[in-house]
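The complex appears here without one of its protein chains, the remainder shown in place.
Moving on, here comes chain A:
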Amino acid sequence: MIHLQNICKRFRRPDGGWFDAVCDTSLSIAAGEVFGLIGFSGAGKSTLLRLINLLERPDSGAVIVAGQDLTALDAKALRRARQQLGMVFQQFNLMANRTVAGNIAFPLEIAGWSAADIASRVAECLEIVGLTDRAGHYPAQLSGGQKQRVGIARALAPRPKVILADEPTSALDPKTTQSILDCLKDINQRFGVTVVIVTHEMHVVRSICHRAAVLDAGRVVEVVEVNGAEVDARSALARSLLEAA
């Protein structure tokens, strides 16, 4: 579903030099998989995730999603491709002046759906994340967990093939974290949506991922398999992340 081929991404440092946030990284993520990107802060997890929908454009390498090389698309085609890639954020990034239903409707309006189709799809998505009774509320009136459910419903609304989630539970307490992870897992299982999730916590990997890439200094150190809740790790870094959990 997602193939990153020899991706490099560098940023300008304040001193004028270059900083390699992601270097020469290749990764393949299968359709229907829940794939984790794990590593310590600054390892390049968010950058790698944002390379998948080209929020960051790679300096070299190819980003192939559903058979399409996104780096080769023009602006309009890229926007259409992005409608197939939902995104969920740590800070939710909901629109404060739109209701819950309005936020979920947004990607559908962007994609040009009819009002009737939008209404029924919004109702479906509210049902899936269990927020039907909050449709008319504004984000300011919701708890963190509820806001993230809206974020997930919004990402899911256009029936994407992939959902990219950047530390979706890092702003939440442990109990809410589990319910959000269950929600993502449920969506993956029921609709076959491929989920790529960034986290710095091994327990997130344990609880929902099938596989995870361990990142350090912009490189993939190891791709670990998760069997049940067992993580089969070889690298020292992966082991230290396991111990930290």
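By our rule, a contact is a pair of C-beta atoms (placed from the backbone, for glycine too) under 8 Å apart; a residue touches a chain by one contact, two chains touch by 3 or more; residues count from 1.
Just so we're on the same page, contacts and distances are computed from a predicted model.
> According to its UniProt entry, is the unseen chain "Cytochrome b561", "D-methionine transport system permease protein", "Aspartyl/glutamyl-tRNA(Asn/Gln) amidotransferase subunit B" or "Sulfate adenylyltransferase subunit 2"?
Protein name of the absent chain (UniProt record): "D-methionine transport system permease protein".
> Return the single residue from A:71, A:93 or A:170 that touches the missing chain.
The one listed residue touching the chain not shown is A:93.
> Among the options A:57, A:80 or A:234, which residue touches the chain absent from this view?
Residue touching the absent chain, from the options given: A:80.
> Which one, A:8, A:62, A:111 or A:135, makes contact with the chain that was left out?
Considering the complete complex, A:111 is the one touching the chain left out.
> Kindly note down the residues of chain A that lie in touch with the hidden chain.
These residues of chain A touch the chain that is not shown: 53, 55, 78-83, 85-87, 89, 91, 93-98, 106-107, 109-111, 138-140, 154, 158, 164.
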